[in-house]
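One structure coming up, written as structure tokens, with questions to follow.
Note that one protein chain is taken out, while the other chains of the complex remain in position.
The block that comes next holds subunit A.
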Amino acid sequence: CRISSDGKPAKFQPPPKPVITDKRKQREERRFLSPEFIPPRGRTDPLKFYIERKDMIQRRKVFDIPEFYVGSILAVTTADPYASEKVSRFVGICTQRGGKGLGATFVLRNVIEDQGVEICYELYNPRIQAIEVLKLEKRLDDNLMYLRDALPEYSTFDVNMKPVSRLDHEEIPVNKLKVRMKPKPWSKRWERPKYNIKGIKFELPESKMKEAEKWRQPWLEFDMLREYDTSKIEEKIWKEVSEELKK
């Protein structure tokens, strides 16, 4: 250690101060509003959506509905009067999220003993005992119905999978997996532009892909009557919902 001019040991130098980044600000930027809160476009009275939202918030206060997206792997335990243990547990990947308000649903898909199984659960059904997110991730599409025509290995998930841990403030990972399909015929013509699927590795010949482009409707993105800008509605609803849930 250094000896100063006096001969006594040097004054204790504290270590450099760590840089404190306010992680709360980073966390607050990412708000997730569940898609069933956004009211659909129509001629219904907004009072109906307000009352439905009150009921949904009531249920969320008692039962925790986690944040998840299409492509995340969930495990759902429901009360079943016909099962021996009165509870049935199902693990699967979320392929679709539909419905608005209290009737919101999500479909979980898994392949059990070589049989593909899809179960449609209602988010606000009182028979659901627990929803756990085993792996939170997004995929390239909003709708993974094409997994029905993909090779079964892409829909099989271990029933006793452990939840994958992730830090709170990280962004949700997007799985850019390109899925390989079974040979044609498929249940729907997924190569057509109307489905706008980015998550399939098409191994079709170029002529077939060119023929599918005939059905493209490039004028749809410029159609002003189809626009539904939900940003302002989302802001208002997000404020309302977060205030109610904090109480």
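Quick note on the criterion: a contact is a pair of C-beta atoms (placed from the backbone, for glycine too) under 8 Å apart; a residue touches a chain by one contact, two chains touch by 3 or more; residues count from 1.
Methods note: contacts and distances are computed from a predicted model.
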Among "Large ribosomal subunit protein uL3m", "NADH dehydrogenase [ubiquinone] 1 beta subcomplex subunit 7", "Aspartate aminotransferase" or "Phosphatidylinositol-3,5-bisphosphate 3-phosphatase MTMR2", UniProt's protein name for the complex chain that is not shown is "Large ribosomal subunit protein uL3m"
Given that one chain is not shown, which residue among A:9, A:66, A:103 or A:173 touches it? A:103
Of A:23, A:41, A:127 or A:198, the one touching the omitted chain in the full complex: A:127
Touch rule applied to subunit A and the missing chain gives residues 42-45, 47-48, 51-52, 55, 58-59, 62-63, 79-81, 86, 101-103, 122, 124-129
